[in-house]
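Below is one structure, written out as structure tokens; comments come after it.
Every protein chain except one is present and positioned as in the full complex.
Take a look at chain A:
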Amino acid sequence: MPPKQGRELPSKESALFKAILKLYEHKQYKRGLKQAEQILKKFPEHGETQAMKGLFLSHLNRKEEGYEFVKKGLRNDLMSHTCWHVYGLMHRADKNYDEAIKCYVNALKFDKENMQIIRDLSLLQIQMRNYEGYNETRHTLLSLRPTNKMYWVGLAISYHMLQKYDTALNVLSAFEESLKEQTDNVPDYENSEMLMYKNLVIEESGDYQKALTHLEEIRGKVVDKRGWKEAKARHLLNLGKLAQSEVEYRQLLDQNADCHAYLEGLLKARGLVGDLDGTQLEKAQRLMNELGLKYPRSHIIKRTPLKYVKGEAFHRMLDEYLQPMLRKGVPSLFVSIKDLYTNAEKAKTVEEVVLGYKNSLKANASFSGKAADGAEEPPTAYLWVLYFLAQHYDYKRETKKALECIDEALAHTPTLVELLMTKARILKHGGDSEAAMKTMNKAREIDLQDRFINSKCTKYMLRNDKMEDAEKTITLFTRSESADPLADLTDMQCMWFALECAKSHVRKGEVGRALKRLHQIEQHFCDIYDDQFDFHSYSLRKMTLRAYIDLLRVEDRLRGHPFFYEAATIAVRTYIALYDKPKHAGSGGAGGAEGLSEADRKKAERKARKAALKKSGESAAATETSGTAAANAKVDKDVDGTKFLDANYLDEAEKFARNLLTMSGDRVEAHILGAQVYTRKHKYLLALKSVKRAYALLSKPSASNASPQFAADLHVAAIEFWNAVNAAKEQKAAPVPAPTKGQETAQYPTQSPPLHPTVVTLLDEEIAALFKVATPAAFNTEFSKNAVSSPESALAAAQSGAPITILDSHCSDVKRMSLQTAISIHKGLSSSPIADRTRADKFRDAARTAFPTATYFK
């Protein structure tokens, strides 16, 4: 350890060093670097200067050198808070928050009261959701600066997040007390927000009575009147003071009659939610009638009653709802009504009513009967009726009728983009994605300035694996000045595009490229999470506390977003397929390299790599010649994403799967994938947990778990799991065999390490309880008995060894299948382990008639 006096510089250099710190604050990195070097000329081993030099270097795009100097500096002066702080700053800039926290903690050992460092540390802790640490740091901050309001509030938030509501409230109250003594007034908004935040904390503590009392107390000081009223209505509702709550919700509706939350609040206050009985239905209907008269312009109030009425009344209300909309031309009309279709009777009424309009408009330019003179409907009414019917039939997957309607509409008015877009969607649903794409392109061509259609068209091109066309189309709307228009999409975190690209790459067997896109999406989510960093200080400064709490919670649930969910499920499947491939080549669903021999596959990969190198070389050459914008653009050295193919597949899959399990734990699919990953990782207890959870979820009805495919997939995954456990039990404490051919890297142990006897006992017990039969084969037989329930399950049973005949009844009933199901059945019939040509062909013929537009069966 260097002697302590090593840090002290002679007065001239000492002044210079202080100047350097200023230069850093003012972002004068070049000058700072020069001056640091000046000191180092005389005192080459001065640790703090070395660290500062490193910091300047890293800001001047010489990060590696920077780290070197920072580490050197630290070695020369391990007791310097500056050195530790600088090291922390480096980590923080690299978003290495855990490491940064360690550095800050060390820095504080040597300078306990350095406000800057303590503040920075607290930000890192909340970012990492280390609430305990955050709370401690916040205590320190407040004790050092007890007059600063930010530190009071920060401490309260830390207790709030630890769910220590009482302490949080005490902190806030103490702060309010101290405010009273202060002469300079706090701005109204900030004070109001703080009070409302306090009310929120009380509410979350569950003491609604206290929340209500408090709310009344602060009434005069709150500027967010609307927020105040909403809180009041909510507290009353939570307290069961329904009549009073109703009054509040009615007043809120007066202010905004199109707010769902208010209407729902009112219905709750009247006890009119959930499954309603006859009298309740009547009450709801009467209430909605009354509201409808009061707020004739509210859209949601017009629509909501349709949920409650039946029969004749429904018919009448439907007329009242639909006619003005069709007259006006509201493109979203069908969407606003289709949730009624869960009731088959209502769906039928809608069809009859709108078909009636069609005939009547055609004959008399009127919705019903003969129009009085001058009261004819505009010709567009007929058009919107056709448009509605096309969507209606499409919803019912009656492709032919849907096409008839939309074609008639297009002959009537070929210039309405919505018609072409709907036609494209109908074609897509009918299984002709190429015609769908062409139609969508027509829509694009008649309105070239519509970004939405342009994006849709791009999407349809990608669904058709027309990558180049898609890129050309999407770049019509990216920023023109950027050197690489596609990179612009990445900068803008355009997820749908990345996702569709990934799916297309998967279909084409370009696995590396697909994974690259999927990881790009994951990166976007990391970035979005990182972006909250600035708000930890900003929100406290500006006192936007309720919004800040919302933000923290949104960020916590971030990876539950549908984009992440989809990307992650595809990533897990792709990695599993990659992992499985060497074992039984050709069965991987993700591989376009399917069916190639190992040698061919290698050769193709080598070739692809070479091509990629060449391509990136070309673009590198191009950047040299073209302007500065291009020169700044990073050259992608791995267009094909080969680096992802060299990764450890199961580790990567597990990372995605873990996110799925924590953020989307209510979805069967997440647990099926979890089971598949953990089975392959020989983590049988975790696999078991996922299998069990998946069965539990399947037994409860829910929209996101409803697909019959899940039951089938779960069955396959469960058998796979069971077989793997049985194989693992066989495994004696023998050395893990050398990797077999095709698994160059030793990172994929295909055989399980021997299981601990306790684990074996536990697994045996659980498996017996779960499957209730002795063997996987017996389990499959049991499952086959129920296989009549869905073709997907029957297929899964057959693939797991049940006789193929159990599929026959389904196969002869292809008309009742969805196109998706029909395609997977045909794929199942024609590939191993079933591979029954006769049955597959016979099925295809039947499917061809059932799905005349589907190209798959052509």
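Going forward, a contact is a pair of C-beta atoms (placed from the backbone, for glycine too) under 8 Å apart; a residue touches a chain by one contact, two chains touch by 3 or more; residues count from 1.
Here, contacts and distances are computed from a predicted model.
Chemist: Can you work out the missing subunit's protein name as recorded in UniProt? Choose among "N-acetyltransferase domain-containing protein", "Queuine tRNA-ribosyltransferase catalytic subunit 1", "DNA-directed RNA polymerases I and III subunit RPAC1" or "Ras-related protein Rab-10".
Modeler: UniProt protein name of the non-displayed chain: "N-acetyltransferase domain-containing protein".
Chemist: Which of these touches the unseen chain: A:243, A:344 or A:411?
Modeler: From the options A:243, A:344 or A:411, the contact with the absent chain belongs to A:411.
Chemist: Of the residues listed, A:375, A:703 or A:769, which one is in contact with the missing chain?
Modeler: A:375
Chemist: Which residue, A:292, A:329, A:485 or A:852, contacts the hidden chain when the whole complex is considered?
Modeler: The missing chain is touched by A:329.
Chemist: So which bits of chain A touch the chain we can't see?
Modeler: 327-329, 366-369, 371-372, 374-375, 377-380, 382-383, 411-416, 445-449
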